[in-house]
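In this view, the complex is presented without one of its protein chains, the others remaining in place.
For reference, chains read A, B and C in written order, and residue numbers begin at 1 within each chain.
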Amino acid sequence: MSTAFDLLLAAALLWSAWRTLATPQIGRAVILFIVFGLLLTLAWARLDAPDIALAEAAIGAGLTGALLLDAVAALRARRPDDEEGQS
Amino acid sequence: MTPLLDPLAWLILLPLLWATLAFLAADRHGPMLALAGIGGQLLCVIALAGDVASHGSIGHLAGGWAEPLGIRLVADGLSLVMLLLTQGVALTLALYARSYFSQATPPAFWPLTGFLLAGMNALFLSGDLFNLYVTLELVGLAAVGLVAAGGGAAQIAAALRYLLATLVGSGAYLFGVALIYGSYGTVSASLLGSLITSEAPLAVWLAGGLMLTGLLLKTALLPFHFWLPPAHGGAPAPVSALLSALVVKASFYLFLRLWLGPFAALSEALPALAQVPAALGATAILWGSWRAIRADRLKMLVAYSTVAQLGYLFLIFPLLGTGALALQAGILQATAHGLAKAAMFVAAGTLIKVGGSDRVLGVAGAAAHLPVSLFAFALAGVTLMGLPPSGGFLAKWLLIDAALAAGQPWIVVVALSGGLLAGIYVFRVLRLAFRRPTTHDDVPLPQRPAALLEWTAFALAAGSVLIGLGAAPLLALIAGVQP
Amino acid sequence: MKALWRSLTVVALLGLAAALLVAVLGLPPAPVKLAGEVATNLGASGVSHPVTAVLLNFRGYDTFLEVAVLIIALLGMLAAGLPPPPPTGSRNAMLPTLARLAVPLMVLAAVYLLWAGAFRPGGAFQAAAVLAAAAVLLHLAEILAPWPRDRRGPRLAIAGGFLLFLAIAAALLANGGLLRYPPEHAGLLIVLIESGLTVSLAVNLAAFFLLRADKT
Partner (left out) sequence: MSAGLIYAATGCLLFVLGLGGVLLLKALLRRILAFNLMGSGAFLVLVGLAQRDGTPDPVPQAMVLTGIVVAVAATALALTLARRWHALTGREDIARVGDAGSRARRMANDRRKVGR
């Protein structure tokens, strides 16, 4: 029973990872990456690694995801002239 | 000496300390902190050299826990030579950089340099494969930050390519460590040396392949050299010198250490494997030299010369079975090239800064108004060509000796032709420098640079030659290494 | 040529994947079992949670260097040029209210995680990540303004926690090794280090978002 769950989770991890790289829109790719991070959190819990699960949720999916979303927004805004040092 | 002043530990703590203080001081007092800090590091290496000379190898258990639970730091002849080279070149480069950046220092230059040195020292001293991964990241990310300094498009592009290469390299290394831990339950290099046998499972062979390939990528051995010329050629001269002279040597050192230590049983079980790095090295010598001959920008010429000179380091692998000769040749080449390449980059930096042009053609007439820098460039060239009595000459001599002993005459041919090719690109610069500038005589002579800019280059170049005369203690240190 | 190179890479990667699967699925048991060693020495580590014991005692040297990696990433950002501050006034009106409600809870959660780390899952990293997330939320709600590059406070917090770690690591050399805690003081020293690290890591992680170019 639990092996079936593990296999299902493994498949979901691989699928979300593949979609992260293959989906055409970068915004969706980042969302899929965050989904991947949350699934990975589950995997860590299954591996008796609650410390990593906490860190993955907070840093891996949370902060990294927020950094990526921030970067996507900045790239979409296309303001090539107001970054530092460009005078 | 009291344990509180343990030089081995302070080689790591001291650069971390001054780098953090430089970060805290937000670009003020950087040169002062760096010079004091690196000076202290040099004293630590000298103290450590005394210990290693009398004991052979010094261990230090971080946390006080023995392996496999804890992390062992080790200093032996091999790490000591690399540490000496690093602190010696870094101190000279810090003097040069203080003068070179007298107008404006790129942001974060000094703290990044400090963290880079801390990472390198930690790498040379670590005996734990996972801890080595952390040191690789310290070195890699600090070096990328230095390449990006200034933030122009060329620097950012070079930094991005370098970052992607270095992250793939350390990613492959980390994956290999994961396989090793799964196979043996430990990441201690010394324990693995006896655990890994020629009957190792497939996972260990794959781990070895991934880790060593990752390190080749970081060392920029052909065909993984693509990121090096833009990164080393595009950075400010002190950064180029730091990267070309020292940083690529760190991943080479780790490659060599893994080859001789944990993975020794694998390379002995399949001797033909050693021909792979050697063949790549030989191609790198020929290709890098050719590109250096064709380069039209001065610093690109020097950067491609690094691609070529790194090739020599990998020629030693099929010869390591013949005794200490090949190892001595490799480490002496790393040392001599480190000094010579630092000299060449800082001399080129001065020529470009004063002459105002980064083309190779821009050096025309430099012999008249920058004689010291040009002499330093030529002296460094003597080492790269391998002319006596330089360190490069002795390294090639030892290499040829080892190649003949091992019955691999093709290595002799490659080593000699590499020297000839180096002669072509060095003389290309020198010939131009003695020519009168093609333009008119009424152009005012460029301002004389600060004396420090010229004499630091000279000191480094002189070091690369003198090391050939005084290599005996160095060679003895390396011969005493028990892999 | 390009298509050939791509297909060669794909074939090589598929081969690597197959070899890795074969290698991993057929791996014999490892000769060394570190979990047992950790359990045996846990009593002398100063904490009762094994992961924290490895992270701050048995392999504390790794953790020490890793904090430097975070500072390096920040320095790299400063070297390359900071991104501009986000445009103001475009945020969701609900965000400030949400932030005011959530942030105290997040701070509480961080304190709990830090305290819990000694004997159950949690510790400085997780606590710092939650604190950093709280700072980012305040930033998105425009309660916390971006930090200009020369702001002293964040630098002091980041360097302070690391320097405390460094000072303890150096002082313990007198005990015979880098970060070699005397077992009777290990618990206290680890709490001290973790508290400093929580602040340092939280500010460092938050700075990835908040450190922005000065508005000119």
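The criterion applied here is as follows: a contact is a pair of C-beta atoms (placed from the backbone, for glycine too) under 8 Å apart; a residue touches a chain by one contact, two chains touch by 3 or more.
What you see is a predicted model; the values in this text were computed from it and never measured.
K.L.:
For the full complex, can you list every visible chain touched by the one that's not shown?
P.N.:
A, B, C
K.L.:
With respect to the chain omitted from the figure, which of C:51, C:157 or C:199 is a touching residue?
P.N.:
Selected residue, touching the omitted chain: C:51.
K.L.:
Going by the touch rule given at the top, which residues of subunit A touch the chain that is not shown?
P.N.:
Residues of subunit A in touch with the missing chain: 2-3, 6-7, 10, 13-14, 17-18, 20-21, 26, 29-30, 33, 36, 40, 43-44, 46-49, 51-52, 55-56, 59-60, 63-64, 67-68, 70-72, 74-75, 78-83, 86.
K.L.:
Even though one chain is hidden, which residues of subunit C still touch it in the full complex?
P.N.:
The list for subunit C reads 6, 9-10, 13, 16-17, 20-21, 24-25, 27, 29-30, 33-35, 38, 50-51, 53-55, 58-59, 62-63, 66, 69-70, 72-74, 76-77, 80-83, 125, 201, 205, 208.
K.L.:
On subunit B, where is the contact patch with the chain that was removed from view?
P.N.:
130, 133-134, 137, 141, 144-145, 148, 151-154, 156-157, 159-161, 163-164, 167-168, 171-172, 174-175, 177-179, 181-182, 185, 226-227, 230, 291
To be clear about the criterion, only the chains that are shown with their structure count from here on.
K.L.:
Between B-C and A-C, which chain pair is linked by the larger number of C-beta contacts?
P.N.:
B-C
K.L.:
Measuring from CA centroids, which chain ends up nearest the centre of the complete protein set?
P.N.:
B
K.L.:
Taking mean CA positions as centres, which chain lies farthest from subunit B?
P.N.:
A
K.L.:
Starting from the mean Cα coordinates of subunit A and subunit B, work out the distance between those two points in Å.
P.N.:
36
K.L.:
So the centre of each chain is just the mean of its C-alpha atoms; given that, what is the distance between subunit A and subunit C in Å?
P.N.:
17
K.L.:
Give me the residues of subunit B that touch two or more other chains.
P.N.:
Answer for subunit B, listing residues that touch two or more other chains: 151.
K.L.:
Provide the list of subunit A residues touching at least two other chains, using ranges where the numbers run on.
P.N.:
Touching at least two other chains: 84-85.
K.L.:
Which positions of subunit C touch subunit B when the two form their complex?
P.N.:
Where subunit C meets subunit B, its residues are 19-20, 22-24, 26-28, 30-34, 37-38, 41, 57-62, 65-66, 68-69, 71-73, 75-76, 78-81, 149-150, 152, 155-156, 158-159, 162-163, 166, 169-171, 173-181.
K.L.:
Across the complex, what residues on subunit C touch subunit A?
P.N.:
Going by the criterion above, the answer is residues 51, 81-84, 86, 113, 121-123, 125-126, 129-130, 132-133, 136, 205, 208-209, 213-214.
K.L.:
Quick one: in the complex, what on subunit A touches subunit C?
P.N.:
Checking each residue of subunit A against subunit C gives 50-51, 53-55, 58-59, 62-63, 66-67, 70, 73-74, 79, 82-85.
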